[in-house]
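Certain chains of the assembly are absent from this excerpt, and the rest are unmoved.
By written order: A and B. Residues from 1 in each chain.
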């Protein structure tokens, strides 16, 4: 039995508490929130759980094995660090931290104390993403051409981060999970209209082998859209997460080219149209699977599927996208082997 | 009666011939095409029209008042120039020319001979765009925030131009028509997978006053999408051109902010949800209205709504987008008065 203390009971906290509570292998013993109203909500829904406004109580409580950090982004680093220092495993909301240096520090700290980190990249546990991953690993699509996601809706405006840090972690973690290649560079553009943070933004990721990814995030759309197109040489895929029953469609469509080099200028391009397959998806709640994975990673003493390194990679991409957007779309490289140097150079170049 | 010679009877030519032919004030007297099969199609559909494979015949025919150029992009300049030199008005497929210098030369040539140029920006004549323009001019949306268009489908791959030059002229001409501001700079990214031209591309346009526009064009999508979101301070609009009957929707939605400066960190963001209006649209065929406009501009000796200058502005945007994409998203400025200087500065500033 892994015992949990949860810090933060706002919008997402209740889902975490409920899902951890439903696991046989886990138990939530304490919840901390600064807001009296939130604490009352905990007490009403979970009378047996200890409630406090002081997270230090959780850190010092030796009955607690792990801390779930479900607070605003800018607080993740301090709370997670405190938990690790107190010898507790940590589960952290996405995005992992406010910058990649913080992420690296937490990873090292956890490693030094043999503790587990898991970042809440929930989408990776949905039936849709699990099916798409299988389709890609089966090579059903053939050579990958592009990944193009639109994630727009009205709100919810965040006070501490812009639309990229709020919505794009979903897409970036999915891309990180699905695409075998490592991104080489990023270009991002966007605009601020209301509260001092960008509310409309567009990200392009360049990968090796001509793979390109694009993410469109927007807090000012009158309609909600959650649509991803994935193009491959053999087949193509559309994922509409708002469909009740037919979220993922695999299209047997493609381009057929006359490759006769002598007739290049006369090249005939044909289009292949076959059947569409709409695979049935597993419907277990993603958050439940994620909670199970975290508990299992602790019990089995292995990294979780979305461990600190996964969290770091997403923060690094967010950071690079921010850097590019701040400079109106400047190309920012992501060479993993020389991140520190690159970042230093980039920061100097952009005058930050 | 304005008499027309049409050069090019491929994919789009038949529509031009049919619509010109149906006007009371116009008559198609000759069609030129290099392909024997195309010429046979003309003869079968329009037995009374003269058919030839030599465009010079049209240029020297004094019974012809105007030439419609419905050929691949790279041929527009030569054919249009020859027509103007022969004293004929010209109607040119979009995009107007292959570069802005050609466009400027044609504009000057036409002006010097008092001839009219019209570029086929057909979408401006659709019921949808006419209604959206009215909505914007009425200030129904309030201050404009963004314009975001997705125009993707499978094919049709062009042999002489990439997906930006093929699909984005629609969006760029609509943006040019709808948005009162003049774009200041462009960032474009994209990728090439099949025939040596970019088949997936993303364009961001920066305007004054925090207006931003984005265009997603793709020849490799398994599904056809033609959706534009327009966000404003007071209302928002969605245009789905694939809807049979309800293409344009105006949403009474918005963000309401607590502007109390003392409580900035506690700022509450609210969301306003009102009715949605789906305005009825006029259904006259856009191509017919466009053909009428061209004939009227000749008869009334005035510029047409989509004259050479409109054509130039779109080519200039395409050129800048190409320049940006060639350099992986470099910011390209569009200050009309000082393009050369700006570009020089921009290149220096971005460290390329």
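Everything below uses one rule, namely that contacts are C-beta pairs under 8 Å (C-beta built on N, C-alpha and C of every residue); 3 or more make two chains touch, one makes a residue touch a chain.
Bear in mind the structure is a predicted one, so any value in this text is a computation, not a measurement.
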With 2 copies in place, how many does the full complex contain? 4
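Basically, only the chains that are shown with their structure count from here on.
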List the residues on chain A that touch chain B in their complex, please. 145-146, 148, 150, 152, 154-157, 159, 185, 187, 189-195, 200, 202, 204, 206, 210-212, 214, 216, 218, 220-223, 229, 231, 236-238, 249, 251, 253, 255, 257, 265, 267, 269, 271, 324, 328-331, 349
